[in-house]
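The complex is shown incomplete by one protein chain, all other protein chains being positioned as in the whole.
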Amino acid sequence: MQVQQVKERSKAFVNLFRQHKGMNMELKTFKGGLHPPDNKRWSEKKAIEVCPVAEGDELVIHLSQHIGAPAEACVQKGDKVLKGQVIGTPKGFVSVPIHASTSGEVIAVEPRLDTAGNKTMAVVIKADGKDEWDPNLSGADPDKLMPQELKDRILAAGIVGMGGATFPTHVKLSPPEGKKIDYLILNGVECEPYLTADDRLMQEKPEEVVEGILILKRILGVEKAVIGIEANKPTAIETMQKACEGKGIEVCPLQLKYPQGAEKQLIYAVTGREVPSGGLPMDCGCVVQNVGTAAAVNAAVRRGIPLIERIATVSGSAVAEPKNLLIKIGQPISKLVEFCGGVKGELGKIIQGGPMMGMAAVSMDVPVTRGTSGILLFSEGEVIRAPEGPCVRCGNCVRACPAFIMPTEIAFQMRRGKVDEAEKLNVMDCIECGSCTYICPAQIPLLQFFRQAKSAIRANIAKRKKV
Amino acid sequence: MIAAVISLGGIGFLAAVILGFAAKKFAVEVDPREAEIAGNLPGANCGACGYAGCGGYAKAVVAGNAPPNLCTPGGAGAVAMIARVMGVEATAAEPTVAVICCQGDNTRAQDKYKYVGVHDCRTAQALAGGPKACPSGCLGLGTCVAACAFGALSISPEGLAVVDREKCVGCKKCTTVCPRNVIKMAPKSATVQVLCNSHDKGAVIKSYCQVGCIGCQICKKTAEDVYAVDNFLASVKNESYDQEKAVAGMLKCPAKCIHDLAAADTPQEEKTEEKAQ
Partner (left out) sequence: MWEVIGALCPCCLLWILSFGVQASCLTILFCVLGCVLAEAGWELIRKQPITVRDGSAVMTGILLALNVPPNAAWWMALLGGFVAIIIGKQVFGGLGCNPFNPALVGRTVLLISFPVQMTTWVMPRTHEITSATPLSAVKMAVGLHGNITPEVQAQLSGVFYGGLGGQLGVLSALALIAGGCWLIYRKIITWHIPASFIGSAFVLSSIFWLVDSSKYPSPLFHMVTGGLMLGAFFMATDWVTSPLTPKGMVVFGIGCGVLTVLIRLFGGYPEGVAFSILLMNSATPIIDRLTMPRKFGAMPKKFGLVTKKG
């Protein structure tokens, strides 16, 4: 009871303070973070267009497009495949199958350049232009299926988190015994600058999203479902509110701030709960899914369609016509850029995903995967290649960090190779949002230090476990 | 005044007596040979011997657990000193130096991408396998330079690691930190070495490096005893090294990836000219 009273009083005080500061009282948020320019205007008004697959196009579909064990190829060179056919079977529980994005012939099963710039196993399909569906695919009425059957269909369709993390959805929807889930939170925040894929999905296909949410609700058996949408998407908020009327789903507009879309920060903003350090959202009774994932779940259950296509934003100052595209998994970046009018001016950098957390592509031949939410092309003049300056301890990174760790101190230890000290400074709690690196006036590559630290610490932990 | 001198002097004397007594009473039995050996070792605590610092090695030697010729920085002098102190016969091990098996600097080898980030080879390697197109070449970001306790490594203006053969003591620290295992140890006398680390086939190598080993095996055919070729990469067999034969193989190399490191400044073309004249 006391905790409740304290919560109410502090909430009232905070609202008073916010009112005084002119902040919108209704918009919830989290502590820390920053406000990069959102640059959504380039593509937010562009309706989704289909990026076609022509006859003879090569689709490179990697066997590992998700967190967990890579799939095992079940086709070989020379096999003819149909659209939606399984070409890779899952290995273990935390794994999903891989499907052909179009009909054609398998011309190779070999290592090819992936998102990270490394060569990993992929199935290369040459499209025959017929786009023939696999006749074995079939949909069902979700209301007639048990939760486990629904999850089996989700696994069979290879659904993974479409926000970019690509965690197998069927695993997320299977919390272990004892973890009570009371909140299903949908991530419609899309806090990364430039990206408008989820925005357009919610505007153009709200019923897909809502139906998908209802399926997820049934699987988890939760009462409360909340969609978090950032305030810079007023049309999407309105459309979703209309679509959710009477369905038991609430739309929660959130204050515009990066990284509002990060799982932990989203849960905090919507529910006021903090995910315990080292734990998962299910530890505080929440499951978070991207709105794109919900739509994919709906397609998988009702129509039997596996995850072979997704919406991605192609934007940036170095592309002629920024667009939101419905892309097929395995299409090379060059195809998408070509469809958007080609490169404009001098190309400096290509980023897969958003500019804050995305990965720079080493080549235009790299294919898009299930987790590619955007392809951004930046001109040479926009890319900052300034040399690293000395840390002047301005504290900007400490104030911006949404995980409340001290980036400058961790970088200080990592420069000296002191991984144990970095562990003590809670580097494992870093959510890798990149806020600190963005705000650092000395251009210190802070996030790179943390990734280095994390992989070293994970190796140490593995070593300790063995001993 | 006198009182101050006497009182302070008295306190000092008393302190000296107490300390002397304590030193004698609580003395730890230490083999004096340990102190002598540890004192005469280089004192860099580099760990090349495999023990924890020079003190650790001295202890092991006196205990009879370690041979007297493990200290490579100390060289022949250290071996002789240990032999004298321990009263044994000992021969110094052949001094070894580090060799950077790569010539692909930024004028001769291509980059996959422009790297901007932490100035460390291991960190760069984690990003899409490193900025160099060659998967096995030297990245030139200086991790080995930072690891060398003897200042024997530096990065050339063209972005390649360079070993100062006079300063290198063969402690092998650089070999442990290089993420591409480009640094190999070789006896100091074996001055001719193959300066390439890539096992890629000739056609592939030519696409990203002007001076990579294409695995043509000409060096092996010229001097069978000295050169070995394993999976398209040649290397010098240090156990059966012969200077004349090695130079003969070096001169025949079409890819110009074998060099005489003792004459490091002289490019191979000039050497060929000299020989012709």
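The first chain written gets the first letter, and so on, giving A and B; residue counts start at 1 in each chain.
Just so we're on the same page, a residue touches a chain if its C-beta (ideal position, glycine included) is under 8 Å from a C-beta of that chain, and two chains touch if they have at least 3 such contacts.
Worth saying up front: this structure is predicted, and the values here are computed from it rather than measured.
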Touched by the hidden chain, restricted to displayed chains: A
Option touching the unshown chain, where A:317, A:426 or A:443 are the choices: A:426
Of A:181, A:359, A:406 or A:457, the residue in touch with the unshown chain: A:406
Options A:118, A:235, A:277 or A:460, residue touching the unrepresented chain: A:277
Sole contact to the chain not displayed, among A:60, A:236, A:391 or A:440: A:391
On chain A, residues whose C-beta touches the chain left out of the figure: 3, 7, 10, 31, 264, 268, 272-279, 284, 389-395, 398-399, 402-406, 408-409, 426, 429
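Assume only the chains that are shown with their structure count from here on.
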Centre-to-centre distance between chain B and chain A (centres being mean Cα positions), rounded to whole Å: 46
Residue ranges of chain B in contact with chain A within the complex: 112-114, 116-119, 122-123, 126-129
Chain A residues within the chain B interface of the complex: 116-118, 360, 362, 385, 388, 445, 448-449, 451-452, 455
